[in-house]
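Every protein chain except one is present and positioned as in the full complex.
Moving on, here comes chain A:
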């Protein structure tokens, strides 16, 4: 049994114009000690899906199933879910400044977290643990810095402090939502290194949500690509980068400049993401897909393939990869 098993998750927001279907049928598993990367662009539903699992989305209608060690998260009473958050599943967000309270010291906030979940731990002991945690994530002079306020930390140090908080209760699963997006390249490298090192050490499972294909390439074991509220491809890391199947994944990979410095014209995905109020018929990606077939406009493709590599696309499963040869095959099949 996987640590977290999500199946058929849907999240929709009622609005006067109708329901915004932010997530429309998402299924994935996360194994202990493994990293699942969820990649997608704005509005793909990558953030809202995990927030919905944790009961952090107000006003949304959430349905489906999410079993965490066999316990159903969807519909779990708020109080029970609150006890789970932080202790067994913790979250790291993009902007550490808005996740830390500006008027309390960083140490106080970690102590508070520890003592809420473990009321029998003494104040002094909790403070000692807070300092140890700050040291663990590489904050210099943790004994002293534990009494600093968030504004006295740099951006990278704040994100380290957030990681310290996420680790404080030794959770089984960490959900990191764009944790390095606000950081500079050299700091991002430090934070990713740190997260991978700590993950190995504590055998924590990690869900890394990001728009950055570079971060995913560094850290993920499995990758889930989302588009307009749906998973479109799911594969091991190397398969996803070197043998992508779904035209959207191919489009994403071809949108970034080459790593060799070649200056061929970039191949962007044409058009804009669809409205989630009225998603297109059939395959949601068909209006932007260069290989669209008539079937794509009528029928919505499910995730198909082997357990290790699945794609929601009507193109034959052996049409994989990047480059002119793969493009020729795709074109041939779709004409």
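Definition applied: contacts are C-beta pairs under 8 Å (C-beta built on N, C-alpha and C of every residue); 3 or more make two chains touch, one makes a residue touch a chain; residues count from 1.
Convention: contacts and distances are computed from a predicted model.
Visitor: Pick from "ABC transporter ATP-binding protein", "Acyl carrier protein", "Cytochrome c oxidase subunit 2" or "Intradiol ring-cleavage dioxygenase" the UniProt protein name of the chain that isn't shown here.
Guide: In UniProt, the chain that is not shown appears as "ABC transporter ATP-binding protein".
Visitor: One chain is left out of this view; which of A:251, A:282 or A:301 touches it in the full complex?
Guide: Checking each option in A:251, A:282 or A:301, the one touching the absent chain turns out to be A:251.
Visitor: Which one touches the absent chain: A:69, A:95 or A:212?
Guide: Touching the chain that is not displayed is residue A:212.
Visitor: Can you list, in ascending order, the chain A residues touching the missing chain?
Guide: Missing-chain contacts on chain A: residues 41-42, 87, 118, 129, 132-133, 135-138, 140, 154-157, 169-170, 184-190, 192-193, 201-202, 211-218, 237-238, 241, 251-259, 261, 263, 265-270, 272-273.
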